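Shown here: the complex without one of its protein chains, the others still in place.
Order as written gives the chain letters A and B; numbering starts at 1 within each chain.
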Amino acid sequence: MMPGEHRNLIKGLVFISPWIVGFLAFNLYPLIASIWFSLCDYSVLSQPVFLGVQNYVDLWHDPVFWKALRNTVVFALVAIPLSSFLSIGLAVLLNQPIAGQGIYRTIFFLPSLVPAISLAILWQWMLNGPMGLVNNLVRPFLNIINAVCGSHLQAPDWLNDPNFALGGLILTGLWGTGQAVVIYLAGLQEIPLELYEAAELDGTSAWQRFLHVTLPMLSPVIFFNVLMSIIGALQTFAVPYILTGGGDGPGRSLLFLATYIYQNAFDYWNMGYASALALCLFVLIIALSLVSVRYGEKKVHYSGR
Amino acid sequence: MKPTRSSVPWFTRVALILLGVLFLLPFFWMVSTSLKPLNETMKLPPQWLPSSPQWNNYPDAMRAMGPFWLYARNSLLLAFLNVIGTVFSSALVAYGFSRLDWRGRDACFFVLLATMMIPFPVVMVPIYGLFKAVGWIGTFQPLWVPAFLAGAFNVFLLRQFFLSIPRDLSEAARIDGCSEFRIFWQIILPLAKPALLTVALFQFMATWNDFLGPLIFLARENQYTLALGLQALQGTISGTPWHHLMAASTLVLLPVLVLFFLTQRTFIRGIATTGLK
Partner (left out) sequence: MAKVLIENLYKIYPAEKGRPEKVAVDNANVEIQDREFMVLVGPSGCGKTTTLRMVAGLEEISRGAIYIDGKKINEIPPKDRDIAMVFQNYALYPHMSVYRNMAFGLELRGVPKDEIRRRVDSAARTLGLLEPDNLLERKPKALSGGQRQRVALGRAIVRNPKAFLFDEPLSNLDAKMRVETRTEISRLHRQLDSTMIYVTHDQTEAMTMADRIVVMRHGKIQQIAAPLDLYHQPANLFVAGFIGSPPMNFFNGTLTASRQGTLEFVEKVPAGQTPFRCPLSAETSRRLSSRQDREVILGLRPEHLHPNSLTSGSTLEASVEVVEPMGAETFVYLKTGGHTCICRTTQVEFMDLEGKKLNLGPDLSRAVFFDPQTEAAIPA
């Protein structure tokens, strides 16, 4: 290497040295250690004892693990599309020239800023069976449907009903889509007006324009958001943890993978097993990300800006 | 581009109003509950507004939480430390990845990007072990020292921004006689103020909001952050005094709201750009 290049290399490394330290301590070492721990029986109080793949075998036979996995995946599969529809829809609505656009945008964005603790406690109250606001709003509609169809639909006791707890959590998540709305709105505003004008001249309807101009032009943003959402949704921990007071909800319906990992690590001090679980989560995230990227590459249209 | 048609279909307006109300409702309900006496909170059908606002719910809730101001101080301290650490270390590292040419730079950056995919639960246990080995469990250190080691996301954000500053500015400074650090400090940083502010804001929000971190690393009650203190309140009392809980929740939420309203433009622009890039 030439002396000038050498000088630059030193300079570069010096500038990124904080990251190098952080990388070694908080990314590389933990990753390797995690793999090692997952092959051991380990509680922090004593030395790890090598177990081979026993943890993974246990995991495979552990019904709680499968429940947690199922909850996590179902949550992601339902929440992400719902949330995307909502946020894109809101962004499209906001993109109209209406008075008070800034105010509306703030209204939709604010909930995404609420700290997890406040959010969880608030929704614990909102989703309360007898007294919660959600049911109080839903009950009149149910009564109408009951009167018309002769059914006996009841407003669910969200957080105590194993069939509805996850739904309640999804509702909570929908309230917080504001951040995505802002991103989509910015993306919408980047779409050149001429594309819409040309489409109008071609005789398309508003819905067709949405399908053939808006969505393709927005696709890189959608792709990015969905990818981020997947990675985030699979790691859900704080809100369900607080909602259930540190537990896993009725019939374990709010037990997420991350929650189960936490329980094994810091409630049962079974860190080897927790590491094995965590690595499964990691593999799940990578797998879903790769699938999305592969799918995205085919479908996402980049305008080469 | 926004369509410029002056007449917007009525259902758009109606939809927006409806959705706006729906989104605001939880906030409204939270504050309304916080100002009611306990018996009114449980009335059915629900009473929208308190008969007379019980402002004393707030100090009562604070008292019920325990050392409220201590918790607040802890939260603020951590937020402050994290903001300082993040802004400077991320800027430094982002500079190295954007304004300098060196062999292996792009490979290293790729590694940095890859680390953004590692979920926290995976590294949680070994990091806990690491901190335990140095005796930091039960102290504040695990919650702010990592901030000085440059998080990948902020580096990514700032690097994007730094790349947009023309290269010949650095070259002119080099010819003028600036050392590399001086260029960083006197030329690039002043030009990056909006991006730095965005990073600072995001980091403040993230630290204020952090729940898992304090949960794992803090031990003694007098170290609790507001988030932890509030959760303790939720856990310990029986008979769920919703008015107190709502009051406390509002208090924890308040600084975030205030900060947002003060910095709205920067905030929104920051979020928008992260998505677009």
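Methods note: a contact is a pair of C-beta atoms (placed from the backbone, for glycine too) under 8 Å apart; a residue touches a chain by one contact, two chains touch by 3 or more.
Note that this is a predicted model, so its numbers are computed, not measured.
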Residue among B:Ala15, B:Leu169, B:Ala232 or B:Leu257 touching the omitted chain: B:Leu169
Missing-partner contacts on subunit A, residue numbers: 2-5
In subunit B, positions touching the absent partner: 166, 168-169, 171-178, 182, 187, 190-191
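By definition in this document, only the chains that are shown with their structure count from here on.
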CA centroid of subunit A to CA centroid of subunit B, Å: 17
List of subunit B residues in touch with subunit A within their complex: 1-6, 8, 12-13, 15-16, 19-20, 23-27, 29-30, 33, 41-42, 44-46, 89, 92-93, 95-97, 100-105, 108, 111-112, 115, 117-130, 132, 146, 148-152, 155, 180, 184, 205, 208-209, 211-212, 216, 226-227, 230-231, 234-235, 242, 245-246, 248-250, 252-253, 256-257, 260, 264, 268, 271-276
In the complex, subunit A residues that touch subunit B: 1, 5, 8-9, 11-16, 18-19, 21-23, 25-27, 29-31, 33-34, 37, 44, 90, 93-98, 104-111, 113-118, 121-126, 130-131, 133, 136, 175, 179-180, 182-187, 189-193, 196, 221, 224-225, 231, 234-235, 237-238, 241-242, 245-246, 257-258, 261-262, 265-266, 271, 274-275, 277-279, 281-282, 285-286, 289
